[in-house]
Each structure stands twice: as structure tokens, then as C-alpha cells.
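The structure under discussion appears below in the form of C-alpha cells.
Missing here: one protein chain of the complex. Every other protein chain is in place.
Order as written gives the chain letters A, B, C, D and E; numbering starts at 1 within each chain.
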Amino acid sequence: MTIKDRNMADRMDLPFVGLVSFAGQAACEDWNQLDGADVAILGVPIDTASSYRVGTRFGPRAIREASMFHSFGTDGVFDFEDETTYLSAEDVRIVDAGDSDVIYADTKRSLANATTAVRALLDAGTMPFILGGDHSITMATVAAYSDEQPIHIIHIDAHFDFIDERNGISWGHGSPMRRSSEMAHVSGITTLAPRNMASVSRKDYQAAKAYGTHVVPLRRLRDQGATASLAHLPSGQRVYVSIDIDAFDPSIAPGTATISHGGLSYYEGKDILREIAQRFHVVGADFVEVSPPYDPSGVTSLLAARLALDFLGAIYHGG
Amino acid sequence: MTIKDRNMADRMDLPFVGLVSFAGQAACEDWNQLDGADVAILGVPIDTASSYRVGTRFGPRAIREASMFHSFGTDGVFDFEDETTYLSAEDVRIVDAGDSDVIYADTKRSLANATTAVRALLDAGTMPFILGGDHSITMATVAAYSDEQPIHIIHIDAHFDFIDERNGISWGHGSPMRRSSEMAHVSGITTLAPRNMASVSRKDYQAAKAYGTHVVPLRRLRDQGATASLAHLPSGQRVYVSIDIDAFDPSIAPGTATISHGGLSYYEGKDILREIAQRFHVVGADFVEVSPPYDPSGVTSLLAARLALDFLGAIYHGG
Amino acid sequence: MTIKDRNMADRMDLPFVGLVSFAGQAACEDWNQLDGADVAILGVPIDTASSYRVGTRFGPRAIREASMFHSFGTDGVFDFEDETTYLSAEDVRIVDAGDSDVIYADTKRSLANATTAVRALLDAGTMPFILGGDHSITMATVAAYSDEQPIHIIHIDAHFDFIDERNGISWGHGSPMRRSSEMAHVSGITTLAPRNMASVSRKDYQAAKAYGTHVVPLRRLRDQGATASLAHLPSGQRVYVSIDIDAFDPSIAPGTATISHGGLSYYEGKDILREIAQRFHVVGADFVEVSPPYDPSGVTSLLAARLALDFLGAIYHGG
Amino acid sequence: MTIKDRNMADRMDLPFVGLVSFAGQAACEDWNQLDGADVAILGVPIDTASSYRVGTRFGPRAIREASMFHSFGTDGVFDFEDETTYLSAEDVRIVDAGDSDVIYADTKRSLANATTAVRALLDAGTMPFILGGDHSITMATVAAYSDEQPIHIIHIDAHFDFIDERNGISWGHGSPMRRSSEMAHVSGITTLAPRNMASVSRKDYQAAKAYGTHVVPLRRLRDQGATASLAHLPSGQRVYVSIDIDAFDPSIAPGTATISHGGLSYYEGKDILREIAQRFHVVGADFVEVSPPYDPSGVTSLLAARLALDFLGAIYHGG
Amino acid sequence: MTIKDRNMADRMDLPFVGLVSFAGQAACEDWNQLDGADVAILGVPIDTASSYRVGTRFGPRAIREASMFHSFGTDGVFDFEDETTYLSAEDVRIVDAGDSDVIYADTKRSLANATTAVRALLDAGTMPFILGGDHSITMATVAAYSDEQPIHIIHIDAHFDFIDERNGISWGHGSPMRRSSEMAHVSGITTLAPRNMASVSRKDYQAAKAYGTHVVPLRRLRDQGATASLAHLPSGQRVYVSIDIDAFDPSIAPGTATISHGGLSYYEGKDILREIAQRFHVVGADFVEVSPPYDPSGVTSLLAARLALDFLGAIYHGG
Partner (left out) sequence: MTIKDRNMADRMDLPFVGLVSFAGQAACEDWNQLDGADVAILGVPIDTASSYRVGTRFGPRAIREASMFHSFGTDGVFDFEDETTYLSAEDVRIVDAGDSDVIYADTKRSLANATTAVRALLDAGTMPFILGGDHSITMATVAAYSDEQPIHIIHIDAHFDFIDERNGISWGHGSPMRRSSEMAHVSGITTLAPRNMASVSRKDYQAAKAYGTHVVPLRRLRDQGATASLAHLPSGQRVYVSIDIDAFDPSIAPGTATISHGGLSYYEGKDILREIAQRFHVVGADFVEVSPPYDPSGVTSLLAARLALDFLGAIYHGG
């Protein structure tokens, strides 16, 4: 005699139904069980290193909630423009690993936790796909790759984030690229889309030049396109991609800490990410600086979720 | 002895003054009195067929309220770019016919009412100009033309809306084009501006192709322009135009149910509508999926109102 | 052979359906046609006399929109607590007369128009029930009664509104009671619910006392109740009632120009209005200072609409 | 050799950290695994039966998110006023069972699913604690108890919800008590806190009286307190408790579909729930009509989450 | 020959006009020039010690902006209820001293700065009146009194704030009273208005009792009133008053980090502050936890500004 199955058969699971995980993928907050997944989504809800607006601690939750609109099952997602299905179960297995722990009122210990968490994901053989949090987290997540092969950082941002220190603070959200540049396993940095006065100080700009940062300002990027903007990197390059949502125009990304007018459109961003996915070996990525309290219509969270899926689809298709 | 006239002479009637009707045009909720009008504005405030966000039931009211900013009198509206006056009393007589009735908790009966309402407007010899509501309403409004000459549907949308059924539901807001394609009086469908993964499933895409839907993806539309995108249709074609506000970019249309980044700009939309107005015979139109609760600054409602007037001006000028 | 009736039979007309008028009552913007109505709703959307926040020009529209939630038909509205039906067609005929015209950038002419408009309503034999607008409008609406029998003003407000002039301006929203006190047909003023420092200056307070304003501060009103607070007026007194929504607590009325914490609850307000309706002869009323831009959840507009209907129900029941 | 544990020891798990489940309790969306839990949280995100505002489909998610602020571990929650710890692991084991599935554009099938889901929870031996959704869901959740011992419904609401049908619709959000009254296993209904005109029609009121609904209007409830208001029920009575958030004052519950001014305070609600928990046998409960789009500061969701925990703490302490 | 005076004579300086300082009082950001002032307003915009919502770094600015609505000149503010003028130039000279500096991403150094800043104000002979910021700042501001005569802290809050440490952090916003209790110059603590489960853990509660904290829970405070609640302190007691805006009900204070339903009304708060002002010697005060991003209508900032002026008026009148 069989036991009655209590679960509902043939659920629709519309985007507003059910517990939230990234794109409706399996939750796996026990990191000892991650093995076998290709990608692990990790939230790092730190926002205490911001120099202006805060609220990015609620970024991982808001991006997850928005991503439910794009939730998908084992059949993947169809793109009619190239008549191709992405993100099928054969292409990639994504799990949501929950969040790195945050120690309140102590940014440095919270950042150390982020390093530990990313190492756990790497140890499990997954690619970390990280949701911030403010941009300080990248100095911690990149640090987790210290035992891996060298990586180049592709940094998409309205700002250089190359501050050495201010008033003794070297771990603010304006410093992740400076800190990364000091790490032995970081072989170089490409900064795409910075713009406008005050995106970097003269002193920090000179330090970035001295380091060898490859810079493509926003308007040059717009003129020459994604391919030319990344032509300096060899195919197959191991890259870590750090995406500050403020690289995008405030018209589609108002929910962020330090707004810079004149930024990327959705398609400009999508084309960059596709170029990266097709030419390089992506070993990790982060999406930072989404601040839900300043995003009344949710367009910023939706943008981050949409681009994350575009990027993952491009990375893993045929992979 | 004459009776004193109590009304104020020479009213300014600024946009924030007075009872609301579409663009300040005459209200006519008694459909037996519609005869003589060229265009009848009809609200269809149904939002129970949406798969994600709701609130489009308040769309007709919000668009009307926004349209008061563009209210005009018998002299029409001047366009300095072509030194022409549109929407004068000689060009066109517009009335606001109020709303189709909605039966709560019963989408199908509400949709049936919409069909009945549009038939009343057609019976009166007016062109129905319909304000949604979610996109399910189009299967009902198009159905009302079953006794008319065949029509081609020009469908402007981020999505294909060609879902056959999900879990037994064939009347969701993702199905209006599928349902329309099954109607004898619909001679064909052109879908403009769909984009991005998940705008259609592989199965539904193949069905649309099998039906013969003419598809112009967003980026192709942007590259080739409005004229080329509609060149496949003969001049004078009888068309019904269904405009989902999510065809537009969320930067100018955040107030909608299912946001898709990377959409049309105002001028791209305006150029399409002008091309339609100048080359084809428009027998009806709808503007759907405006959701006021997600539109804190009112830009979405204003966009719908502005484009509606642009469209009506282009249709009726010299008509 | 009968002509087909195009209108829908047995409409539900849910609160979100149809063109907006106060509580869904008949619109009558042609004031020559008002005769026969008992009450005429009149919007006076002036907000250029405010000393702080503005936006009250959108007050009449927002209150009307909220009132649609309480729309009713000829059968009236049932109150189970006293098992009585109010606002039936036998009790009272209410029409929505639209708005007084506003002359932008000229507060004084706009106020003069308000006087003219109220006179038109009085000329038609209706009771004016006025929706503001900032409180300056009351000096204009009260002035319209100059050819009527004397009236006492019951003024419900967080402030005294008894400013003589500031920098030569005598028609600001802080002066309506001062201006009214100077009118021959105003026999007296009762101010209910003022409170807190800065609700009146010493000089204006002394002027109010010299005039004979009967003042019941908020906490005394709360302690002694509505009946005691109005015991100084004889039954049958002809009264005009001016209600500033800032008399109510900001917890239920955040959408107003000059917030004063510690105000009336809904039931305190309702009890005052019921006492007024039962003991006095109400010849006009206004509800002012609702500012929709500061009312994100719409509770302020709903409060004004709800109290307006409570008040009208109490006035006309058995009347 | 031991394997390294990848998980972080001694996590703080602050309220903004981690995947969301009700109060941070274990998620269990596989209903075959529910056995052993005392309480199962179930979302029923249906909002297509609402007569006015919608958005309650996002209610379960918002309440869960807010409840994370009150998340707790195995040690429970301390209340200093009675120096007692509630909700410890010994007292009660709560799991979050996710949501009942929703069939879009078909309210009746969605409601049928809710019945099925609650039966699954009952089959597992848990007490269903349900998060709506609009109030129509209660006719479905109560129906799930048809094989159980009779229950009395304690219904806390601004309205009677005793509508028989409107335009042929008998399953709207104004009808759950009427439908429940027709069920054999419902032995009676107590309606607490209804108020104001239009909370019930004369016809429906007479039907409620004929049925024997015990009614305690808001102001009487306020005057006599919780104990007297429930004195008519015998101790130990099996009760199902249905709480419409619009029973509470809009000052603390603006985020709801059909606002009614003058409602319950937090402590009034808490006292009622404590009285119920202490005197009766609670076999199920629902919290309905929380609409996040109208709740900009999140106070409504927080109120529902807070009261749910107060109620569960009171039910299970010493149980 | 006289030089023309370029300044405008007889300015109205309405609340929306001019640069912002607290209540329009003189700005004095050079702390060497503070001497002669009675009260110095000091912002401490730290929010990195919060366990949940943030944004309180914008609290000082929002309170100042709101206070402009209550700006006053040398004549002070009239209160008609006791026919008295408060806050005249003879009573008290208030200056706005700007903000303590914040070191981003380093809560401890930011707190150390707050101590330094308050010492500067004390050195100038002014009474510090401090605007937060999250509640962690109080451990810093109280520390600044270490060279002064002993002080008793009157702490008005929904929570005990008596956490010793969590995960090694002893300077979170839940710990200011614990830290203060350890300071030699703090002679005792009275905590008013805590409430509800989770306002304190059992362990911390026992520590507070061991220390001798005098606790008056919200409902007891409501029952017995302000005078009885403070009767345990001798008249003339030197007190520092720390007011967490979450002591107030979320209906009037939604804009805060950790909302607790069921809190103080405006008048309850005002009565407590008046009792304190009249019976004790106030040597400093802070208003903390106002978070503007969660305060869409500005009522929370207005509440803080209003109560601050009520308090200052009561302290200095006749002083």
C-alpha cells in the first residue's frame, strides 16, 4: 500500500509563489553539501563601508526576490533571437548558498567572513557568484582566490575604486581595486565605464596608471563597443568580474549608494558580459551596490537579476 | 428678463482642476449617446490575469489623470516642429466612454464584458481606444471585431504573448496573441520589440512562427527604424494596435507588471505609431499593463497618455 | 421595433471602475443644472497660500478618488451599529459640481473665484460641501454667505488660523478665521482641537480672545468629549463647518501641509461631526489641507472621504 | 582524518542575513516531510478576489521578510514583563511549508488548491498557520477542516465578510464567513471589531443574525476588553482564528486592500489573541489582506509578523 | 556716505527658505566660538552599529530640515494653553554646532570622535543636545561626561539596550546602556517604555536587574503616567536623557531601524519630557534612531524636532 503524496502535482509556481531563492534554484545553506553544483550564489550583505547612502545590506534579498520573476526549471530559458535554450539542467547546476555571516559594527571581521565563505565555495568546486553589499566586499572575495591560479579582474564601475586609504581606513567601498592590485594572485585589472569628475582623485589615478590598470572610460566604451574594449586581454584569460550597479545609468539603476549620471544601458552591459563569457574563463563574479531603499519600483534589483542570468547563460552555454 | 448664468466665464481649467476624463474630453458613460463621436476612450480595469505584479486595474484612472496634463479644447494642439495643429474639433471628436464593467474574482466574465463593451462602441460607429488593465483584455477586445472586416494586429510588446495555456488557463495575460491568432477575422499579427531570454518559450515561439507572426526584435527594430519594420504590410491595411507599456524601457515605464530591461524610447515608440497612423487604417487600439502602484513619479501614466494623444493626432489629422 | 440598449445591465461598478466623482454620485459641472440637489460637492484646488508644504491643489481629486471606495447607489449605506440606512435617495441627493476655477500665480483672484462658485451653489439651493485646497479658501467660501442669514463657524484645526497679516499678506492659509471674524454675517467662531506651541502667536491669540473665539484645546476636547465641547452653542444654530485635516493625528493624516503631532483620532472626529449634525443647522462645510504627494498609502484622502460621508449621513438622516 | 567543515561557526545571522523563511525557522516545502512539526506556516498568495486594492499576493513574502527581524533560535524569545521564555524548541517546533500553488486568472482553482494544501498540513499533524492573500482564502482553508471535529471561527475584521453573492460571484473576499457558515463542521462564528457604515449591508447583516454570528463592534470591544468579548465561548472550544489586518487601524496597517479608519491598536489585538490562546484550543489560524505595495515603511508586515509570534508564543507556552 | 545694505529687510524666512540649521538657529561649526551659547545641537551621523535597518546617518539632516518648520526668532514660541512664551532669546541661546566627524567603515573610531565632540561642547559650557545616528552613539556621548559630576541616565526606548556583547562586538546599537552602566560617573539608569518579547534577552535582563536599572514597561508607564514613573528620582537629579525614537509608536515614527509596535503617543512622550525638565537638572540629551529612508511623509523627523523643542522649551523656561 502506497502512502499518499501530500505535495501538489504540476505546480505553476508563479514568480510570487513560494520561498525565495536565486531564480528559484535549490537552496543549499549547508556548504558541506555544495559539491556537484557548478555555480553557488552567495550573498554578502555588508554596507558599513559606504561613504554615502547605505541599504545595500538588503541587496542580496532584493536581487533574489526580483530573480524569482526569472525563475526557471530544468528545461532552461529560451532566447528566440538565437533560437537557443540557456541555463538548462545539462548546461549548469546553480544553487543558492545563502549569505556570508556579517558581524555588525565591525566591517573588517565581516569582510574576513566573506573571504572564508568564498573559500568554502571554491573548496566545493563551485563558481562563486556573489551578491553585495557595498563594493568593499570585493577586496575580500578576491582575496579568497589566493590559492588559485592568477586572475585578472574585470571591473565595471562608474568609479575607479582605487583609493589607498582615507583617514587611516583602507577597507572602504572606494578601495577594492587598490587592495586587489596588491594581491599576488591578481595579475591585472581592467576598469570599464568610469566617468565624470570625482570618479577618481589625481593621486589615485596616478597609482592606477602606475599599477597598469587598463581603463576604458564610459564614452570610449560606448563608441568602440565591448569587443574592442576587451581586446587587450587574451582569449581564455582567467577572470573575476566585479560589477558595480552604479556603472549603469541611474535611469535604470536608481537604487544604489553613489549615483553617477551618464552610465551604461542594459544592452551595453549585456554585450560586455557576453563578450567576457565567450572569450574568457570566468572563475567568479560579484554584483554589488544595489540598495533597495532607494529603488521604489524595483528596477535596479531586476536589472541585477536579469544581467546575472544573462551572464550565467552566456558562460555556461556549451560549456 | 434673463436668468443669471451661474457658470464661470473664461475658465483656465488648469490640468489639476475639474473632474477627470481622458484629456479633458467630454464624458459619455451612457453608450447609447456615443453616436457622432469618432473615438471613444474605454477603460478595461482587469488585472486578475497577471502572472506577477498587479495593480493595472488602476491603470485607466491613472492614465486619465495624467492625460489631464495634456487636456485640450476645440482648438486642438499645436506642434511647432511641423507647424501643424492636431486634434482640433474639425479633425476628431473624442469622448470618454468610461469603463467596461468588471466581475471580481472571475476573469472570464470580466473579459466577456470587455467584448460586449467594445461591440457597443463599434455599434456606435466610434473607434475604440482602450486603456487596460492587463494584457489579457486584448483577446476580448479583438474578439469584438468578429463581425467587422478582417484586421491585422500590430502588437508592440517586450513579450510574444503567445502562450497556448498553462495549467489549463488559456486566458492569462501571456496569451492574447495566441487567442487572437485563432480568430477568423484576424488576418495576421506583427509583433514589434520583443526581447531577451524568456520573452517566449521555444514551444510558443514555434507556434508563432507556424502561425506566421511577423516578428521584429527590439534591437533589429532599433537598427532599421519604424518604416522598415512595417514594410511588410500594405498601405491601407486595416489594423488593430495593441501596445503593452512594457515594450518601453523601464526607465520611462517602471509602473508595469512584468518589466523587461532594454526597451523602446519615447521617440522610437512615437515613430512607430506615426508610421502606423500614416500608412494604415487603424480601427482600434489598446494601451495595457500600466500599474500605478509601481509608478511613484507618474512617468508611466504620462507616457501612455502622451503616446495616446500623439497616436490619435497622427491618425486623425487630415483624416 | 426597439433599439438595442448598448449599456451593460446590472453593473457591479466596483470602486476601481468608471469615471471618478465624489462617492460615485452624479457629476454636474454645469451649475445651471444644479437645482434639485441637496448637496453640491465643490473642489477648490488652490495651494498657493501655504507657508510650508504644498500639493493640496491635488486634494479634491484624491479625495474624490478615495471616495469611490465608499461609492453608493440609491439604496444608501447601512450602519449595523444602529441598524439604520443612511444616504439613501430619499434622504439626500448629492451631486459633484466639479471645481472652482483657479487662476495660477494669483491667489487673490483664485479666492475670488471660490466665492463666486459657492454663491452659484447657494443660488441653486444646494448645500456647498467643499474640498480644498489650502485653508485660505475658507475666507472665500465663508464670504459667499454674505447675503444669507448669520452663521457661526465651527473650525476644527491644529492651529488658530487667526493671523492678521504677515509682510502685508492677509490672505495666507493661516488667516481664514481672522478674515471670517471680520465679516458681518459671521456671528461667532468656535475653534476645536488646536494644540501645541506655535499653533498661534501671542498677538493673534489675544485678538482671537478679543473677538470672542470659543477655543477648546485638543486635550480638553479629548477629556470632555464632543457634546461638552459644543454645549456653548444653542441647538439649531446655523453653522458652517471648516475642517482642516491637520486637526487629525499625523498617524492617520500624514498627507497635509503643516503637520502637528498629537491630533484627533477618527472616532473623536466622527463624534464631533455627529454632534454638530444632530444639534445644529449645517449650511456649508469644507475639508481642507489634504496634500496627496505626502500621502503614499492614501490614508489621508480616505479619512477625508470617510468623514465627509459620515457627516453627510448624519446631517441628512431624517432631515 | 576528518573532513573540514565549510560552514561558519557561531554565526550571528542578523535579521538581514540569509535566505528568508518565517522567523528564520526551518523551511520544509516538501510536505511529505512535515511530520513532527507542531506548526506549519503556509502562504496562500491569492489576491484576485479583491474588490478594491490588490497586491496581497505579495503578502506572504513580505510577512516572512519582516518576521526575520523577529527570528529566533532554539532558546526561544524572552518576555521580561512576565519573565518567561516563549517559543523555545521544547515549547513548539515551527516549520515554514512554503506556499499553496496559485492558478493565475482562476480564483476558484486557486482556492481549491488552498484547501488541498491545508489538508496536507493537517494530514501531517501540524497546525496550519496561514498567511494571505486576500480574505477569500479563508473559505478554502476552513473547508479543509471538514473531516475534523467541529470548529468555531473567531473572525477579527473591520467588515462582516458575510456577502452571499454579488453578480453571481460567491467566492469574493467579502464572503468567507458566509461560505464558512454553510459548512457543517463550522459550529459558529464570532466577529470582532467590525465598524462603520458599509461594513455590511442590511441584507447580509440580517443573514448573519439569522445564522447566529456573535458580533462585537469595535467600540464595544474597546470598552469591554478582550475577556468580556469572548465570554460567550466555553473554555477549551476548538477555534479557527481568521485575522484580517484591516481590523487594525490604518495608522499601523496602511498596507491593506480595504482600509477602514478607527481600528484596533496593537495591544488591543494582542490582548484578544492572548485571551484566545489561553482559553481555547486553536486548531488553525490565518492572517490575511496584507498588501505590501501600499506599505512603504513596512509597518503592516511587521505588525502581522509580530502578532503571529505573540499568538504562537501564547498558544504553545506550557502546551 | 553710507554703504547700501544689500540684505533684504523684514524677511519672512518661511520654513522652506534659506540654509538649514536646527530650528533656524545660528550655525556655529567652529567649536572654538561656541562660548556663550546655552545649548549646542550636535549631529552624530553614525549608523554602522545597527543590527537591522540603516539610514540613521541621514537622521541629523532630516531632523534639522523638519525643525525648520518650527524655526523661531528672538521672540520665542507662544503656547496658548498656558499663555506662556518659550524659547525666547532671554530664556535660552541655542546654536547648531554641526556634526561630529564620522570615520567610515570604522564604528569605534567614529564613536571616539563623538566623545571628543561632546567634550568640546561641554568645554564651551553648552548643554549638548545630540541628534543620532543609531543608538550606539550614546555610549560615546555619555562617556564624554567622565570629568563631570555623576549623572543618572533616563533612557526612553522600546528596548533595554543592555547587551553585553554579541560575537565579540560590545559597541552595537543594542549596548549603550550596558556600556554606560560600566562608567563610574553614571550613577544609575532608568529605562522607560520597553515592551514586548525580544526587547531584552533573559541574560541581559538579569544583568540590568543586577545593576539596578529602574524599568517602567510601556503599559505600566501608560497606566501610571509620567510623574509616578519618575518618582524614584530625587528632584534636582543631574540627568542625561537618551531618547530612542522607537520608543514611540510606529504610527508616528515609522522611520526607524528596529520598529516595535505598541509605543508611546506624542503626548505621552511630551509629558515625560516635561516632567524631566521640571524636576531634574538636564545636562545633556540625545535623540537617536531616526532613519529618513523609511519615513516617506517625514512624520518621524517632525516628531523628533517637535519633541526636541518641547523639551528645550520646558528645560529653559524660567531657568
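Criterion: contacts are C-beta pairs under 8 Å (C-beta built on N, C-alpha and C of every residue); 3 or more make two chains touch, one makes a residue touch a chain.
Please read these numbers as outputs of a predicted model, since none were measured by experiment.
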item: Residue among E:Asp123, E:Glu148 or E:Asp164 that touches the chain left out of view; value: E:Asp123
item: Residue of A:Glu65, A:Asp106, A:Asp249 or A:Glu268 in touch with the missing chain, whole complex considered; value: A:Asp249
item: Absent-chain interface as seen on chain B, which is shown; value: 10, 12, 14-16, 69-70, 72, 77-81, 83, 85-86, 249, 251-252, 265-267, 270, 296-299, 302-303, 306, 309-310, 313
item: Missing-partner contacts on chain E, residue numbers; value: 3-8, 11-14, 16-21, 27, 29-32, 34, 43, 45, 57-58, 61, 64-65, 96, 98-104, 113, 116-117, 120, 123-124
item: Touching residues on chain A - with respect to the absent chain; value: 51-52, 160, 166-167, 194-202, 205, 215, 217, 219, 249-252, 254-255, 258-259, 261-262, 294-296
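Here is the rule we go by: only the chains that are shown with their structure count from here on.
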item: Fitted rotation between chain C and its twin chain D in degrees, CA, nearest 5; value: 120
item: A-D against A-B, pair bridged by the larger set of C-beta contacts; value: A-D
item: Whole-Å separation of chain centres (CA-atom averages), chain B against chain E; value: 54
item: Residue numbers of chain A (touch at least two other chains); value: 12, 14, 16, 57, 103-104
item: Overall pattern in which the protein chains touch one another (line/ring/star/complete/other); value: other
